[in-house]
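Note that one protein chain of the assembly has been removed; the remaining protein chains are unaltered in position.
And now, subunit A:
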Amino acid sequence: MFENLSHLALQQYWWIIDSLLGSLLVFLMFVQGGQTLIYRIGKSELERTMVINALGRKWEFTFTTLVTFGGAMFASFPLFYSTSFGGAYWVWMAILFCFIIQAVAYEFRSKPNNVWGAKTFEAFLFINGLFGTILIGTAVGTFFNGAEFTVNDFNQSKWATPYGGLEAVLTIHNVALGLTVFFLARVLGSLYFMNSIEEDTIYARSKKQLMISGIPFLVFFLFFVIRLLLMDGFAVDPQTSIVSMEPYKYLHNLMDMPVVAVLFLLGVVGVLYGLAKSYLLEKYTKGIWFAGAGTVLVVFSLFILAGLNNTSFYPSIADLQSSLTIQNASSSHYTLSAMGYVSLMVPFVIAYIVWTWRAINSKKIDAQEISAEDHLY
């Protein structure tokens, strides 16, 4: 089946799979957003325990999706993996440190004799939520604004600045995407609390947070999208593979791929609908699903705009012709086909995640459950 597809078709297929993983990752960052709200939403120890335990039952999904996204990018576009990770060293190391401390924080926080104290582990969760989201968003911003690297004839890469990728924060458009992801994660985190915790005060405070985080989210999102659609983009000539700047490239991509435009608009509507309905209606708890699905569609569309339609998905601003495309950065035809069969497992994986999610969330977390539970975070 997959072996009969052309190399380009497989490259496009894998870009779509990676985009899907990336968009699921951003949705699952509601865990990170929620972590920055622990003290905003939970005013008493019991409330904080409820909030942390609600998030603690999901953190591994986000973590695993991040690891799988990394693995899938390595397998499908190894030149991106070697160039970006090996060059933007400090950006990726900072992201890694944010995630190391998260993994242990849930399990260690409430355990007696944890040496560093519960507050330290709560601080770890906050750091992960704040910097993890902003850094990942900013790093993805370089897909549109370019990064400082060169690649030689042997596909060995070198970073052109001594700052190991940290210079990306000097580009406002990158940071805007980082802040968009951060505030979106907080919105999704609030919606998740409204959906999974049975406690009126937590519900009310989460609803209030929808506006507090929702407004800056919209501001940064609009700024990012409007600028994206108006700026020059990195176009690839399909005949010569030469990369050049094209005015309104991402707007052109949107118009050239009407399905993506529709998905993008549906996503925006989904996020706004989930947010507005949750804010306006009493006792409404399903907003996470609309906003979550909307997030997946919007982020997916943005990834598609970055990589398809003869676009460089990881442009170099140090040397335009070193820019990475899904064609020059990908694995071989054989590997992409073999991996194609593995990708058929993704719907199966999603199915059992949904199944167990429903089993665990069939009853909302409440004070009674927390007091009876012997495995608490």
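Everything that follows uses one rule, which is that a contact is a pair of C-beta atoms (placed from the backbone, for glycine too) under 8 Å apart; a residue touches a chain by one contact, two chains touch by 3 or more; residues count from 1.
Heads up, the rule we're going with is that contacts and distances are computed from a predicted model.
The protein name that UniProt records for the chain not on display, among "ABC transporter ATP-binding protein", "Stage V sporulation protein AC (SpoVAC)", "Aldehyde dehydrogenase" or "Cytochrome ubiquinol oxidase subunit I", is "Cytochrome ubiquinol oxidase subunit I". Within the whole complex, the absent chain has one touching residue among A:R57, A:H173 or A:K286, and that is A:R57. The missing chain, though absent from the display, is touched by one residue of A:I100, A:M211 or A:M255; that residue is A:I100.
Remark: the residues of subunit A touching the chain excluded from display are 57-58, 60-61, 63-64, 66-72, 74-76, 78-79, 81-87, 89-90, 92-93, 96-97, 99-104, 106-108, 110-116, 153-159, 162, 164, 331-332, 334-335, 338-339, 342-343, 345-346, 349, 352-353, 356, 359-360, 362-363, 373-376.
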